[in-house]
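One protein chain is absent from this view; the other protein chains keep their places.
And then subunit A:
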Amino acid sequence: MTTNHILTVENLTTSFQTPDGKVEAVNNVNFALDPGETLGVVGESGSGKTQIFMSIMGLLAKNGASTGSVRYKDTEILNLPPRELNKIRGVSMSMIFQDPMTSLNPYLKISKQMTEVLVEHRGMSEGEALNRAIAMLDRVGIPGAAQRVHMYPHEFSGGMRQRVMIAMALLCDPEVLIADEPTTALDVTVQAQILDLLRDLQKDFNTATVMITHDLGVVAGLCDRVMVMYGGRVVETGSVRDIYYDSHHPYTEGLLKSMPRIDHANEESLFAIPGQPPNLQNLPTGCAYQARCGYVTDRCSAERPVLKSFDQGRASACFREDGK
């Protein structure tokens, strides 16, 4: 492994203490992010895709705890005290969330929310910070930024709020931007605008981006590499082309087949993955996907397939790899 990764995650495991016992939401996840790269993290609700990054950013709920290692460049950041972590998060690593209304403070004007981080982290004066905030709002396509910066979040539409969130995240020129379902709450035409904006910004700022989403269409258009999660574990990784044109894991294959396509008519019934997503409190021994898998063998219920690397930068956690 070279050390020019910007973010290195090793053996990350995150568990929550619940009244019904311990739940492992993220289990032994390893990956690295290079500068300027876009990584898509795909999975259904409860697959652990968001919790990986909540762990990294120190944003876990109180009953959650993580083990393993997360390095930003060469600094270990997992489980750092908030004061230390604040030197990195929001500055070098930023995160945007699905619902922009709940992540903005409704009582504060956008100007206050945006300048705070610059004054705090960059030592700018209020005036300098305001100018930078206006410039950034302008850059993300908010018309009349100089006036609108003095408005409250409720005065913006959903798409505009998400632009404000993106502008806020980019204020300190972060090297890593984590976007958690940034367009899920938006209409398709507005989603297209935001995705275009993210693509443009990536070109301009060369920010390494993590795109957490359940939408395989969004990943296809935006990401270089893809990591597919199921039941708290990574089940497949590879370049975007590998995943879409030559998927190896039965879950990836099933997900891609079950998507109705807008670009061609399908007269047959959709392929549907049978059954339900697994209950993390009650994962079966062996492979978490066994109950829904069309290739299941006795071995799948006896032992758990490990993530096995093959070719260049690809890996899949399925016993079918052994036979290939």
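Criterion: a residue touches a chain if its C-beta (ideal position, glycine included) is under 8 Å from a C-beta of that chain, and two chains touch if they have at least 3 such contacts; residues count from 1.
Note that contacts and distances are computed from a predicted model.
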The chain not rendered here carries, per UniProt and among "Twin-arginine translocation pathway signal", "Dipeptide ABC transporter ATP-binding protein", "Aspartyl/glutamyl-tRNA(Asn/Gln) amidotransferase subunit B" or "RNA polymerase sigma-70 factor (ECF subfamily)", the name "Dipeptide ABC transporter ATP-binding protein"
Check each of A:I56, A:V91, A:I212 or A:L255 against the chain that is not shown and name the one that touches it.
-> A:L255
Sort through A:E84, A:E155 or A:D196 and give me the one touching the missing partner chain.
-> A:D196
The one residue from A:E10, A:E44, A:D99 or A:E120 touching the chain left out of view is A:E44
Of the residues in subunit A, which ones touch the absent chain?
-> 44-45, 157-160, 187-193, 195-196, 214-221, 240-241, 244-245, 254-256, 258-263, 265-274, 276-277, 292
